[in-house]
Every structure is written in structure tokens, then in C-alpha cells.
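Here it is, the structure, as C-alpha cells.
One chain of protein is taken out of this complex; the other chains stay put.
Naming follows writing order (A and B), and every chain is counted from residue 1.
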């Protein structure tokens, strides 16, 4: 049993979902584990992680629309020092994931056919986000 | 330290929560770990996982009602090729869990007295869903 870790830096283009499945898979392949547990961890509170369908991009658009409706910018939040998109970003992060746990089997993540790993940027502006990857296995 | 994994196939009866605690516990018992980390992973984007109260079934009904209100079928989504229940399913999956991490102590999952593990089916029709179980421990 052994473990490895790294930190990916992902540049986002402002609000929306950015698929990172390939970046994660590439690192995993080079670390060479047959079986194990992969953890994907987002080091931010205004961006988060989600596993979603990677086939039809309209799913991503509808997801973004949903979160814009449920946590709108046009609302009088107490916390608004960083702008109207700041508090909605924290709410969206609380409703989605900070960490994902993905079993690794036969050398690959055990994702379903249509599952992709997404970094969900909740701020309007572009950001550089840090994602920690950690694997324990053999 | 060692690890084991399997894939459960669960038949759902359409939208709603299906408890899988016993199936998970049965596999765990036969793998014979004293202490470890169990991961439950759902290989789908229109079904998900949730740990909820297993005492009163009305909790499950109210949960389903809540998600029907927050992500209604009667809404003009961009993604509707698979029917009106498809995009709400993705939204409900994003709001709940794709993976659960449960410590194993004294040979059993460290669940609280009222906690049950549920597969949350978000599509109207019956489906066969794959749940990966993985444990690392001793």
C-alpha cells in the first residue's frame, strides 16, 4: 500500500463548469495504481466540485441556470464586500462538493460512462483554482 | 493494510429513495475488516446517494417532495431530449452526493442510530443502477 498526491492549478473562465476529468486521469495514469481510492479536493469556498454528465453541454448550461435562480445575485446579503457574486458563490459551493472520493479499479477511475469531473467556478471573474489530488492504494 | 471492492447492481422503482444499508453491510461483513474507510460511489448522473433517517418513511416522502419543488419538471430546460424528468434528475444529483465516505470501526460502519444509506433515483422510470463499494483498512 502506498500513496501519492499533487496539486493541479486550473484557470477558470468565470462562472460555469470546467471539465477536469482528463487532467485528473493523466496524473493518475502516471502514478500507476492498480486499485485504490482517489480524493479530489477543492481548496476554495467560492468554487466547488461536481460529477456530472459530460455528453451534452446543455446539461451544464441548465445547471448553471438553476444555481443562478436558486442563489441569485439580486438579493440583499449581509456579506457583500467582494461584490454581488460573492455570497451566491459561497451558497453554491455549500450546495455542491468540496471533495470527491472516487474508487480506482483496474488502473482507472470507476466513473460511469457519462460521468465527468467538473470544477464549478462560482465567481464572475476568471480565477486560478487549486485542486489537490491524493491517492491511497496499490 | 489491504483493500477490497465490488459493484452492486440495484434495481430502482422509479423516482424515490431506496435504502441500500443492508446490501452494503452484508458485503462489508463478508470482507472482514476491523477498521477502515468505506467508499460508496454512484456511477450515474441522474441518480445519487444520501444518508438519511431510516426510522420514519414520511421523511423520505417529504424529501422527494422538496426536490420535486426545487427542481420541477414543468420548466423550460435546454436539455430535454430524454424527457421532462431528465434535467431535474441532473440537478437533484448535483445537490446530493455521488460518493459517501464512511469510517468502519469495530467491524461495522460508524453510522448513527438513525442513519441509513439511500440510493436516490431521480428518473421516473425503473432503472438498474451500479454502486461501487471500496474499502481500505485492516
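Criterion: a contact is a pair of C-beta atoms (placed from the backbone, for glycine too) under 8 Å apart; a residue touches a chain by one contact, two chains touch by 3 or more.
Given the structure is predicted, the values throughout are model-derived calculations rather than measurements.
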Selected residue (touches chain absent from view) among B:29, B:110 or B:125:
B:110
Need a quick check: the contact residues on subunit A for the chain that isn't drawn.
1-3, 5, 7, 37, 39, 41, 43-46, 70-71, 77-79, 81, 87, 90-91, 93-95, 97-101, 130, 132, 134, 136
Touching residues (missing chain, whole complex) on subunit B
1, 35-37, 50-53, 56, 58-59, 61-63, 65-66, 70, 95-97, 100-103, 105, 110-112, 114-115, 136-138
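The rule is short, and it goes like this: only the chains that are shown with their structure count from here on.
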Find the geometric centre of each of subunit A and subunit B from their Cα atoms only, then give the gap between the two centres in Å, rounded to an integer.
20
